[in-house]
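Note that this is a trimmed complex: some chains were dropped, and none of the rest were shifted.
Order of writing sets the labels: A, B and C. Residues in every chain begin at 1.
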Amino acid sequence: MADIGRHRWAIAEGYIPSASADPDDQALVSHETACILNAGESTANVTLTLYFKDREPAGPYRVAIGPRRTFHLRFNDLTDPEPVPRDTDYASVIEADVPIVVQHTRLDSRLAEIALMTSMAYAEGAGGNG
Amino acid sequence: MADIGRHRWAIAEGYIPSASADPDDQALVSHETACILNAGESTANVTLTLYFKDREPAGPYRVAIGPRRTFHLRFNDLTDPEPVPRDTDYASVIEADVPIVVQHTRLDSRLAEIALMTSMAYAEGAGGNG
Amino acid sequence: MADIGRHRWAIAEGYIPSASADPDDQALVSHETACILNAGESTANVTLTLYFKDREPAGPYRVAIGPRRTFHLRFNDLTDPEPVPRDTDYASVIEADVPIVVQHTRLDSRLAEIALMTSMAYAEGAGGNG
């Protein structure tokens, strides 16, 4: 399988609600995720940078994704170099040394029912075959 | 960090429900947002133009976003040159003098639970590295 | 304002639920919409073709959108040359003689609460400035 994707992605939306109807239900706790696919034959060394309204960016956060693997990174779980503040608008740029595909989702369980949303991230530059 | 994005974006969907289950809950009031990321090193001077079904466009609305910042602009909050009518179909074009990334979201709380939707906006022309 | 968009768009998802919690509430009846923006200075002559799983395509459906206008076309309202069947998978191709932008949404009110989803449609070919 040839690789697929781009080296640079951006997600302009970002917001992790601090509240969840059932905070003990890990699957249904309010969260935001960057779903990352590395379909190629080399490990993807990925860095994330987070942008805010009124402070300098946070990061870089680093994650390695093996060849032919996907990793659904929860922004809630980021801690190094610092956790992602809750109830705060942010945006993110995701960069990798090999082509990857990035899709953004939020599961919002502030109220009794869940709400979902997803969007492919914005991809910059030429594709893996480009 | 190099800039990322495009100079011209469009969002064809637009509709702000006038109703909210709890109009006093600012976080959960029905709203539409254009999440704008300016990852570059220069201030982004952004203009929005709104299109309607049966009248001439409104705007331009203007907002400045500092370098390395994101701004999640609620259409609900626009007032100059005129507020965005509720319960009315609209669309928007967003333009900037530097590359930006634009993502559209709606939180709809007309009923007891919230519904969410999001999409990266349509980007025109060559990318920031293009 | 210069035009923005493409001449050919496709939406692979399509499904209008026949049920709505309150069928008399026009705003909240289950529906699918193609939000179309014509930001240019000429009328857009738009044609839609619908594709199905096991029959030949329906259409063309025709709609004209004036310059500097948006039209949020509900698939529910299409009748000529034939209505869109409910509870049936379909897809659509939207074509125009000038650049337009197309975004797809569904509001689903089969149960007591609404669910929403949206995606920019797939755009083919070079952009309005391309």
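Definition applied: contacts are C-beta pairs under 8 Å (C-beta built on N, C-alpha and C of every residue); 3 or more make two chains touch, one makes a residue touch a chain.
All of these numbers come straight from a predicted model, not from anything done at the bench.
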item: Complete complex - number of sequence copies, 3 represented; value: 4
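Quick note on the criterion: only the chains that are shown with their structure count from here on.
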item: Rotational angle, Cα trace of chain A fitted to chain B, multiple of 5°; value: 90
item: Approximate Å spacing (C-alpha centroids) for the pair chain A, chain B; value: 21
item: Rounded Å distance, chain A centre to chain C centre (Cα mean); value: 30
item: Residues of chain B engaged with two or more neighbouring chains; value: 112-113, 115-120
item: Residue ranges of chain B touching chain A (in the complex, touch as defined); value: 1, 4-5, 27-28, 33, 35-37, 39, 68-72, 101-103, 105, 112-120, 123, 127-130
item: Sites on chain A touched by chain B in the complex; value: 8, 10-15, 17, 49, 51-54, 56-57, 87, 89-91, 93, 104, 106, 108, 110-113, 115-122, 124-125
